[in-house]
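For this depiction, one protein chain was excluded, whereas all remaining protein chains were kept in their positions.
Think of it as A, B, C, D, E and F in the order they're written, each chain with its own count starting at 1.
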């Protein structure tokens, strides 16, 4: 199954946060912090501006991005969690 | 009975969520998650932009779409539940 | 008495919801669901757009329309309940 | 004393609601419903639009109008209650 | 001390409300209603519109004006209470 | 240390309110009212309008200004309290 986001939306696959503390203790799921990092899986065509033209997105497929803890809508597809965000909810691109 | 949505509204028929857990247990209605997937049954003519022109919708009849859990207004017609959403409440189109 | 709605407002006469359950039991008033369907009795001249021109309404007198449960303002005239809505509160027209 | 409302404001004198029930019982003041009908006593010159021009009002002095239960600001002048509303709070004109 | 209000602001000196009931009883301070009437002491140069031009105010110094009970900011200068309001918080001018 | 406010912001040094009651009693700190008067220490270059041009500020360095009790952000620099406000939070200039 493939997703085609609408307007200025972006589909992101959240990255698992570190499962060990700096001291090497393995954390249970409930103690892990909510991920704020993810990989862009798909981008929309951009929103329409006032002149009726599409505004292309700054982020690209495969970009690693940072976002707020409560941004976007969680969607579960085939057992995998995804996040659908507006581009304006993305704070920064992490350069590799 | 047929519905003609106004402006940028879309009539969606929610898809039943899986009734079995991965282990094969049949779920009762109250344990099923609220659907976030549905099929587009009808689309409006589009909202008017600032120049007084209609902005045609990106989604089409028969598209399979994803939306937030609390998006739109539920309407019951002839015993069938429908959802009427603004197009901006639709997150993505699911490609078949 | 006749009402002339202002701007983009619409006067709607709510339709009585079914008074019987599918099994044929007659429902008391307090168990009936709030109507979300009504007949358009009067429409306003349309709101003024940014260029100072009237935007005519999509709905017409006699249209059967769908609206949200808590939309509009209830008005009682000569013992009959009416609803005054903005056109943007109307979700769809029901085709007969 | 005379009031000159500013911009798109309207001074309305609320009409007393019926003091008898359909069965002829005279209602005490506390059981009367809040009036939603009134007579226009004065209208403002209209708000300024984006081009700096006045938008004249649709309602006229002496019009009988309908408004929401909690619309506007109540003002007491010489012992008489008035309501000052924006024209956009007026739902409809009642034709006589 | 003199005040020069900014943009579309107005300095108003609230009028003392009647200190006697219609029956002639003198009211203590705590039983007096909050004033909604005042005299304009100073007006600002007007806000800037979208074209960068000042929109001159409708009210003038010495006008007697009506305003909502909770409008504006109270300021005490040399022991005297004043109210600084935006012109849009002024409901009407009282003609003398 | 010197502050350069951004856009339409203004740095204000609040004036100490009178420490004596009219009867000559010296007030402890906790009984003093929050200051609503201050001296402008620095002004920003102005916000950008829709045409991309700076809108210069009305207030100037050294102006004595009035503002609401809860306006702006308090900042402590080298032990001295300052307030950073948007110009739109300033109610009036006090003429000396």
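The working rule: a residue touches a chain if its C-beta (ideal position, glycine included) is under 8 Å from a C-beta of that chain, and two chains touch if they have at least 3 such contacts.
Note that the coordinates shown come from a computational prediction; the quantities given were computed from them, not determined experimentally.
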> Where the complex has a chain not shown, which of A:15, A:41, A:59 or A:77 is the residue touching it?
Replying inline: A:59
> Out of A:6, A:42, A:75 or A:90, which is the one that touches the chain we can't see?
Replying inline: A:90
> Where does chain F touch the missing chain, residue by residue?
Replying inline: 1-7, 9, 11, 42, 44-45, 48, 50, 52, 73, 75, 79, 84
> If the missing chain were put back, which residues of chain A would it touch?
Replying inline: 22, 36, 49-51, 53, 55, 58-59, 66, 68-69, 87-88, 90-95
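Here is the rule we use: only the chains that are shown with their structure count from here on.
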> Upon omission of chain D, how do the remaining chains partition into touching groups?
Replying inline: A, B, C | E, F
>> For chain B versus chain C, which are copies of one sequence, does the interface use mostly the same residue numbers on each side, meaning over half shared, or is it different?
In response: different
> How many angstrom lie between the CA centroids of chain C and chain E, rounded to a whole number?
Replying inline: 41
>> Measuring centre to centre with CA averages, how many angstrom lie between chain B and chain E?
In response: 51
>> Multi-chain contacts only, two chains or more: what residues does chain E have there?
In response: 50
> Touch graph of the chains shown: is it line, ring, star, complete or other?
Replying inline: line
>> Once the touch criterion is applied, which pairs of chains come out as touching?
In response: A-B, B-C, C-D, D-E, E-F
